[in-house]
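Missing here is one protein chain; the remaining ones are kept as they sit in the complex.
Labels A and B are assigned to the chains in the order they are written; within every chain, residues are numbered from 1.
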Amino acid sequence: MRLTQNSIAGLICLALSIGMLVLTRGLPQSSFVPVGPDFYPRIVLVIMAVLSVLLIVIDLRQQAQGTEAPAAATPEKRNYRLVGVTYAIFTGYVILLPLVGYRAATVLFVAALQAVFESPRGARRWAMVLVSALASSFVTYVVFNDYLSVLLPRGHWTGW
Amino acid sequence: MRIIAAALAGFALCAAANVQAAYPDRPIKMIVPWAAGGDTDNIFRPFVPPFQKALGGATVVIANVGGASGTVGAREAKSSPPDGYTLYAVHDYIHSTYYTGVADVNYWDFEPVCLIASTPSILTASPKTKWSTVKDMVADAKAHPGQISVGATLGSTSHFFPALVEKAAGVKFKYISYDGLAQRMNAILGGHIDLTDGNLTQKGKVDAGQLKFLASATEKRMEELPNVPTLKELGYNVVYAVSRGLLAPKGTPNEILTKLEGACHQASQDPAFAASMKSQGTDVHYLDRKGYAEFLKKNDVLNKDLSRELGILKR
Partner (left out) sequence: MYELLLGGVENILHLHFLVPLFLGTLVGLIGGALPGVTITMTIIIVLPFTFGMDPLQGLATMTGVYVGGSAGGAITAALIGIPGTPSAITTTFDGYPMVQKGQPGRAVWLGIWSSFLGGLLAGVFLIGATGPLASIALEFGPWEYFSLFVFALSMVAGLTEGSLVKGLLSGAIGLAITIVGSDPIMSVPRFTLGTEFLRNGFPFLPVLIGIFAFAQLMTDIEKMGPADHGAAPLKAPPLTVSHLKVIWEILSRPFLLVWSTLVGILIGVLPAIGGSAATVMAYDQAKKFSKTPERFGKGNPEGIIASEASCNANVGGSLVTIMAFGIPGDAVTAVMLGAMTIHGIQSGPLFVSQHPDIAYGIYAAYLVAHPLMVLICALGARLFLRVVTVPKSILIPNVMVLCVIGAYALGNIMDDVVVLLLFGFIGYALVKFRFPLAPLILGLILGDQIEVNLLRSIMSDPNPWLFITRPISGSLLGLSVASVVFALWQHHRHKGRITEVEDPDF
C-alpha cells in the first residue's frame, strides 16, 4: 500500500497536533481563570488530531476498496523549478529588507524576479528590466512613505 | 539609459541629504501599542497635529503596533534606534505588565519625554443591577461574595481600579476578561457583567439610562457629573486615573529630548487638543521630563505594591 497525498497530509497534521499537545504541558495557571491557558488549545489540537486520523483512515479504506478517486492526470507540465527560484528570491528580499532598506532591496528584488521570468537577452532588454525595477521601487516608496505615511524599512547597514 | 542615470542620481541625492541635517529631517514614528480607534489611539491622534506644528512642520506618523496586551509595541520601541525618530506612547500598563510577568520591558528601558493627559476612572454599573449607589453594591457584594462580575483586562489598569475598590470596601469580585473599553461597554449594556471601569466618554449611555455611574475615582466631583459622588467622599480612599505620556528609546541624545519636550509642552497648550481631550473625559496634564521621570518612579512602586496585593506579582 502506498502513501497517497491525503495520507501524507493527515500524517503531517497528526504529527503537528501531537507535537503541539506536548508543548501545552507546564503552562502556568492563573488564579483569576478557572481553566488554564492550555484548556482551549488542547481542545483544538485533539480535534485536529482526530480529524487527521479520520482522513488517513478514510484514505486507506478507499484504497483498499479501490474506490479512490482517480488521481488527477497532470495535463500540463508544471514548472516547479521556477516556483523554487521565486521562493528563493523572495526569501532573499525579506532578509535584505531590514539590512539595506526598502528602496535598494526592492530594486534588486523586482529586477531579479523579472530577469528570471523573462530571461532577457541583450543590453536593451536588461535596461528595460532595470528601469522597471527602479520605477517600481521609486513609485511605491514615494506613494507609501511620503504620501501615505507608511514608514518603510530603512537599512541597518546603509541607514537609508 | 539616461533615465536610469537620472534615477540613480536621484537616489544618491536622497541618500546624501540624509547624512547631515537638523533634527527632525524625516518622519518620526510614534508607536501606539494598541489598535487604531482604541482609547490610547484616540488620545494621541489629536495630539499629533499640534505636536507636528511645534516641531516645525515635521511629519509624525502613528504606528499601531498592537498585540499581546501591548507588549509587542513595547518590544518594538525598545529595540528601535535611539535617534529621536521613534517615540513610544504609553500608559500605566508599562508597570503592570512588567510586574505581572506579561512583559520584560519597564519604564527604565526608556527616556521619559513628557506626560500629556490623564483620564479619571469612574465605577460604572450595568442597568440590570438593582444598585443605585456604591453602598447598595457593597452590601450586595458582602451578601454574595465572589458573585459580582467585573469586566477587565486582567493585569492592566481596568483590573487594578476595581481591585482597589475591592480592597477599600472589603469585598470580593469575580473578574471576567474583556479587553478594551469598547468590549466592556458592549458586555455591560447587555448585562453580561455587573461592574466595570468606565470613564466620561460613556456619559451619553448614562443619560439614556443604559448605564449607571456609581462613583468617580477623583479628588473632587467632576464638573460634568455634579450628581456623581467621589469614592473618597463615600469613605473609600480610591483615587485612580489612567495617565498617558511619551517615551523615547534609551540613549536618545539630550538635545533631541529637549527639543521633543519643548514641542510636547507647546502642543499640550493647543486649544483644539484641549477641546478634543475634554470631549473624551480626559484632563490635559503636562509634566516635563523631570516631572514625568518622578511620576513614573512613584507610579512604578504603586503598581508593584498593587500587583503584590492582588497576588499576581511575578517578580
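Following the convention adopted for this analysis, a contact is a pair of C-beta atoms (placed from the backbone, for glycine too) under 8 Å apart; a residue touches a chain by one contact, two chains touch by 3 or more.
All values reported here derive from a predicted model rather than from experimental measurement.
Here one chain is not drawn; of B:Pro24, B:Gly155, B:Gly198 or B:Gly245, the residue touching it is B:Gly155.
The chain not displayed touches subunit A at residues 5-6, 8-10, 13, 16-17, 20, 23-24, 27-28, 30, 32-35, 37-41, 44-45, 47-48, 51-52, 54-55, 58, 69-70, 72-73, 76-80, 82-83, 86-87, 90-91, 93-94, 97-98, 106, 109-110, 113-114, 117-119, 132-133, 136, 140, 144, 148-153. Residues of subunit B in touch with the missing chain: 29, 31, 35-38, 41-42, 45-46, 48-49, 63-69, 71-72, 75-76, 97, 100, 102, 149, 154-155, 174-179, 182, 185-187, 189-190, 192-193, 201-205, 207-208, 210, 275-276, 279-280.
Here is the rule we use: only the chains that are shown with their structure count from here on.
One finds 36 Å separating the Cα centroids of subunit A and subunit B. Of all the residues in subunit A, the ones that touch subunit B in their complex are 30-33, 103, 127, 130-131, 134-135, 138, 145, 149, 151, 158-160. Across the interface of their complex, subunit A is touched by residues 1, 3-4, 7-8, 10-11, 14-15, 18, 27, 29, 59, 61, 63, 154, 175, 177, 311-312 of subunit B.
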